[in-house]
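A protein chain is absent from this complex, but the other protein chains hold their places.
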Amino acid sequence: MTMRLGRFMCGTLLASAAFGGAVSACELKIGVPAVLSGPAAQWGIALRGATEFAAKEAMEEKRLVINGVACTISVKTIDSKYSAEGAASAASAFAAEGIKVIVGPVGSPEVTGMKPVATRNRMVAMVNSFAKNSIGPEWPTVFHIGPGPSGWAAPIIDAGLQRFKFKTAAIVAPNDQGGTDIASVNADIFKQRGVSVTEEYYQRGTTNFAPIVTRIMSSNAEALDLASSPAGDAGIIVKQMRQAGFTGPIFRLGGPGTDEIARVAGGLDILKDFLWYEPVYMDDKMRALEQKYEKLMGSARPENSDFFRWTFAARMMIKAVQIAGTVDNAEKISAAMRTLPVEDEHIGKGYWIGQKFFGINQEMSYPFAIGVIQGGVKQPFIRADAVSEK
Amino acid sequence: MDSFIATGLIGISLGSQYTLLALGFTLIFGILGVVNFAHGGFYVMGGYVAYYCNVILGLPYPVAVMLAMLSMAALGWLFESLILERVIEDHQATLMVTMGFYLVMATAILMIFGAESPQFPFPVTGVWRLGGIYFPYANMIVLGACLAAIVFVYWLVYRTNIGRGMRAMSEDLPVASALGMRTKALFPFAFALATGLAGGTGALVTPILALAPHVGDSVLAFSFLTVILGGLGSVTGATCAAFIVGLIEAYAAVYLGGSKGALTLFALVLIILVVRPQGLLGREVRRS
Amino acid sequence: MTRQALSTSALHADRIAKSFGGLKVFNDVSFTVPAGGLLGVIGPNGAGKTTMINIFTGRLSLTSGQVMLGETRIDGRSTFENALMGLVRSFQQTAIFNGHSVETNLISALRFSKRDRSVLERLAPLLDQFGLIENWHRNADVMPYGLQKMLGLAMALATQPKMLLLDEPAAGLEKSERVNIDAYVKFAQEEFGCGVLLVEHDMEIIKRLCPSVIVLDGGRLIAEGPPTEVLSRPHVINAYLGGSDEEDSDVTH
Partner (left out) sequence: MSSHDLKPLPAETRSSLLSGHDWIALVFVAMTFLIPVFSTNPQVLSQTNLILIAATAALGVYIMQRLDLMSFAVPSFMAIGGYTVALISMKLHVTDVLILAAAAFLMPALCAIPLGSLILRLKGVYFVLVTFVLTEIVQLLLFEAGPITGGANGLVGMPAVKLFGFELWDNPHVLLTTCGLAVLSFAITSLFTRTFRHEFAAIETNDVLAESLGLAAWKYKAMAFSIAAGVSGLAGFALVNMLMTAHPSSFAPMSSVNYITYTIVGGKASILGTLIGALLLVSATDYFALSGEMSPGLFGLLIIIVTLVARGGVVGVVSGLLYRLVGKTTPLNTGETGHAAQEHANQKEGRP
């Protein structure tokens, strides 16, 4: 393995030599491979909005000053199309412009495609993906924006068990990497809590879930977990489950998007008892961040609440660049990143984790929230502390 | 037993929706010789037009469905007569043009309405139950509307002169033109009929499922499956195949598991093609 | 070609019948085209003549009966197998490879039938007479209809068939071009020793060329014999309903 790392470094040294001089002393270019087309577009739009915001904020407030010069920060976004090639070619395009700092992409296939290219071209990246191999020791300059279900599923399930009684649960998720990786982790955690679990997978692109609903109903599950099913799919599943007479609590141990789920399902009444992972806890500080975005960017923040995490990620990246004192040395920026405490002025404090699950301590863990709807009424969010591995 | 019956109901609902889509698809193929890659686009856009009329403008839902149907028929008419007509002789060019048009439509929807699903509820709620069998009233109404639309298409195709003309063309275009039919005059009409049906189906079905810019992709795949199974150009074949596809999808998904359902369906279609390349009710595969 | 080879290549239809669904196209028809011989087939439109050719070549299957070429049963086999055995047809309309030169068309015929260029040398006088040699490098589908038609016939002959099935070779040709058909049929018989089954509406050609004809009507074989004699039989004239009109209207279709 070390042999291969060495090879990568050699090659990337050669490749970067051509560009070392091309980048001006203080201009940070951030590459954003974001999915902007197809069903996952809203995730990409949140990523793009957050990074552009963080860049503008840092420039206005002179947060990035290297050798006494306030740096300009530009963001270049390329549609990574939620596919491996899309992200790989986006990463190559960034490399061509001498961009060494990447924030994104969103999805597992994209991360899979981008990682080799980013490593070959010696880039530092903060990625999001729930895949079991999204980061690892073979990708030393790739960081992970936030924990997967291994980090936060347990507190949410506990919160659910406190409020509702259930001994069996069904997990439904798409049958691709984005679905199976999460569902299997969730299943393990349910089982640790003494809940027996059935897993149901569907083909991405399914529009009518009535057959799957029938299957779940006949398994007599008392609770349902939508895992990482896209919000639109999750909405139909909830609607059809309730129509079928399902009355138990519903978890969404997969990500934000509850508003969209409620819209598709037909309102909060239909969700009835619903718990979900909200990546950030909405408090006054967060609302201040929303307002700051509106003031700075002149429009409301992107609807998808992943916006907050990406803001965190982009700010961490800029901080790491500041400490490293270089805008184009991935190793130095990575090293600086590892020394940084996980902390954000709006989101709060957390830890670096990941050693146990990925074998590398490069995953950000920070406070999150448990969203609860009970009896069709939205309850205040429950603040959950950052999960630590210690 | 209950779940067996419930699954049958799901299959029939699916079947009626697929029928409306497949009828349009198969008419377009039979009459114009065109595989319409944009079919799913008309379905989604119909859904969004109905959403706009119903939710944003506040028009009654049935009016919104009619408007969706008419506007998609109009768009289909324009597309056929302005663009498709120019390349109608070259089946590969028609493929490219409809494919391109689908991309344009999907992008237009994304730009106008955004990527997230809007709230587009069906005006009627409530569920009919009998023991373990249940059937939402909304689905019942949609099923009824779909069946009515199927009857309308049959009436049009089998009882009117224009329909007889279309059928003759769809069964044997060269013979029909040899008999002196003004084949081309029917092209935009047939295309508009098909896209109007797709738009209407979208307006009916998206509120009971979900409305999002990408839901047209799977419509295309299922229309393909249905017409392959039924025999391209055959109206009755498409209808039977749509119900078979719906039932198999439902039963396979329920008894074998979600993702196996699709695999079963695809495998079955492949087998049918091998055994009976012309489809269940298709005429013999034309020679040259 | 030796006597022996010729004797194995007679075409023999034995009580053949064909129906599509319930519709009988023809029923219980038997006849023989001797090796190297010539048989004319006449009959009004819809008599089943082209369907018969399609059955002989293998494009359609028989409902009952059998077709023999020499000692081999050929119905129901694939077209190319029968062609390689020496049973080759021509088409009513022009049948050439569009967008390609006369030369490429003929070379293709040689390649597909596994013949070599020497066949072309033997055909040269005929090609010259039709006017194909002066159009040798022209794109075939921009040539006049008559030339395209003769090219199609020449391609059929270039495969050196034992038995040629000609489906209305004169259809669509000008009166002045029709002598080419006589030359073609004679050439095929004399130079290549082909047997010929000639389906034709032009009674002049039939009378000029065929020692014997069969008459099909309503799917039955209603008469057989020398053309002048057969054509004077009342029921044959009846079948044609004033045959000369029919002939003209068919020719111009």
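Order as written gives the chain letters A, B and C; numbering starts at 1 within each chain.
We adopt the following convention: a contact is a pair of C-beta atoms (placed from the backbone, for glycine too) under 8 Å apart; a residue touches a chain by one contact, two chains touch by 3 or more.
It should be emphasised that the depicted structure is a prediction, and the values quoted were computed from it without experimental measurement.
Considering the complete complex, the chain that is not shown touches A, B, C.
Remark: the omitted chain is touched by one listed residue; of C:27, C:57 or C:180 this is C:57.
Per the touch definition above, the residue from A:51, A:128, A:141 or A:175 contacting the chain not shown is A:175.
Touching the omitted chain from chain C are residues 20, 25, 45-51, 54, 57, 59, 78-81, 83-84, 88-89, 91-100, 103-104, 107-109, 111-114, 117, 120-121, 124-128, 133-134, 136-137, 139, 141, 152, 155-156, 159, 187, 191. Not every partner is drawn; the one left out touches chain A at residues 4, 7-8, 10-12, 14-15, 17-18, 36-37, 41, 48, 77-79, 81-86, 88-90, 92-93, 95-97, 109, 112-113, 116-117, 120-121, 131-133, 138, 175-181, 203. Hidden from this view is one chain, which touches chain B at 29, 33, 35, 83, 86-87, 89-93, 95-97, 99-104, 106-108, 110-111, 173-175, 178, 217, 221, 224-225, 227-228, 232, 259-260, 262-263, 266-267, 269-270, 273-274, 277, 285-288.
Note that in this section only the chains that are shown with their structure count from here on.
Chain-to-chain contact here is organised irregularly, matching neither a line nor a ring nor a star, and falling short of all pairs touching. The chain with its C-alpha centre at the largest distance from the centre of chain A is C.
If each chain is reduced to the average of its C-alpha atoms, the one that sits nearest the average of all protein C-alpha atoms is B. Contact counts per chain pair peak at A-B. Inter-chain spacing, taken between the CA centroids of chain A and chain B, is 37 Å. Note on chain placement: the centre of chain B and the centre of chain C lie 47 Å apart, centres being C-alpha means. Touching two or more other chains at once is no residue of chain C. Residues 3, 6-7, 10, 13-14, 107, 110, 114-119, 121, 125, 127, 129, 134, 136, 209-210, 212-215, 217-219, 221, 249-254, 257-259, 261-262 of chain B are the ones that touch chain A when the two sit in their complex. By the touch rule above, chain A contacts chain B in their complex via residues 37-42, 45, 172, 175, 200-203, 205-208, 210-212, 214-215, 217-218, 231-233, 235-236, 243-245, 260, 263-264, 266-267, 303.
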